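Reading through the structure tokens given below for one structure.
Here is chain A:
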Amino acid sequence: MNSLLSVRNLRVEIPVGAGLLKPVRGISLDLNKGETLCIVGESGCGKSLTSLALMGLLPKVARCSGDRLSFGGQDLLGLTERQMARLRGRAISMVFQEPMTSLNPAYTIGDQLIEGMIRHDGVSRAKARDRAIFLLEKVGITAAASRLSQFPHQLSGGLRQRVMIAMSLMCGPDLIIADEPTTALDVTIQAKILRMMKDLQAELGMAMVFITHDLGVVARIADRIAVMYAGIFVETGTARQIFDTPTHPYTKGLLSCLPVPGKTKLGARLGAVPGVVPALIGGVQGCGFASRCPLRQAACDIEPELSERGDGHSCRCVHDTPTLRKAEWATA
Partner candidate 1 sequence: MRSSLLAAAIFAVALPFPVMAGSDDNSLKIAFTREMDTLNPFLNTTREGVILSRHVWDGLLHRDQATGEYVGNLATSWAWIDDTTLEFTLREGVTFHNGEPFNADDVVYTMNFVADPENGVNPQRNVSWIKEAVKIDDFTVRILTDGPFPAALEFLSGPVVVLPDTYFAEVGPEGMATAPIGSGPYEVTESVPGESLTLTRFADYHAGSPKGTASIDTIIWRTIPEANTRIAEMLSGGLDWIWQVPADQADRLAATGRYNVVNESTMRIGYLYFDASDRHGETPFDDLRVRQAVSHAVNRQAIVDNLLKGASEVVHSACFPSQFGCDTTVTRYEYDPEKAKALLAEAGYPDGFEIPFVAYRNRDYAEAMMADLANVGIRTSLDYKKYAATRDQIQAGEVPFAFMTWGSYSINDISAITSIFFKGGIDDYARDPEVIGALDTGDTVTDPEVRRAAYSQALNRIADQAYWLPLFSYNSNYVFDLDLNFTPTPDEIPTFYNASWQ
Partner candidate 2 sequence: MLRFLLTRLGLAALVALTVSLISFSLLFLAGDPAVALAGEAATEEDIQAIRAQYGFDRPLPVQYVAWLTGALTGDFGNSYYFNTPVIDLITERLPTTMRLGLAGICFALLLAVPLGVIAAIRPNSLIDRFALFISVVGQAMPTFWFSLILIVIFAVALGWVPVSGSDTWRHFILPTVVLGYFATPGIMRLTRAGMLEVLRADYIRTARAKGLHPLKILFKHALRNAAIPVVGLAAVQLGFMLGGSIVVETIFALNGAGLLAFESINRNDFPVVQALILIFSLIYVMLTLLADLLNAWLDPRIRVA
């Protein structure tokens, strides 16, 4: 395979007082150039830690391991912090969830935009400024030049997120990891930002890992989707496959929470997945979703493998595909 990002069996473990917390329990993925992968899941399922693990930005206490974590053919797991830092912001960049707090309040946005480029590309301030203005305009900020001397607190949340996105593009990265970039924003602005990101991605030919809990967002942007639950992927496939033929009970549950224009009747009840994500201390016995699953049975005590359900569509469940496709979620 000649994919840009290739991950095999990535695990994150955090020692806590009472034992070992395993928020990411072995995920694998491949991402090609220019492709968008959405990782979907409830909060607490490990998706944010996955993104941090990819960036090498895990908290110090966390331990990261895996069979493979390669980017552009380079093994990231073997890199020193120094080498990793050279990669961050240049080849891989990241957009965070909280635009309000992700910018340093003490410096102008201009300063924060250009510092990474000056470090990585060794360009002059003037040149970096030009690039910053160019990108600010790209992300739809008017009067970009004058914005450079403004401080974060003088900008609205939407503008700040645009700045963050521009910042991630400064060095023309091959991969952007966006961790819930629109969650904190108004719905109207969400839509604009998503469209813009999609456009930019196409224009600049980047790959993107997009992390969200919002399937509505996923529908707008994803090429491929990985549904994450309790630290592992329970279903992966193309956007079409996931939306059209959801297979895993959890995916189906998530989708039933989503109103579909034209399909969901006005006034009809939306579904909800009952129960909570299990605690991840000391690992999970059996299928992590079993306690919430309508199709639960004895075999669920053994954790199933991710199995092929046709044309790159995989699902992690003991049940066979027809059973799964047939099953309906009882709306709560």
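How were these picked? Simply put, all candidates are chains of the complex that A comes from, given by their letters.
The rule we apply is simple: a contact is a pair of C-beta atoms (placed from the backbone, for glycine too) under 8 Å apart; a residue touches a chain by one contact, two chains touch by 3 or more; residues count from 1.
Since this is a predicted model, take the numbers as computed values, not measurements.
> Any copy counts here: identify which of 1 or 2 touches chain A within this complex.
Contact with chain A is made by candidate 2.
> Looking at the complex, which residues from chain A come into contact with candidate 2?
55, 57, 81, 84-90, 93-94, 96, 98, 101-107, 112, 115-116, 119-120, 151, 153-154, 164, 167
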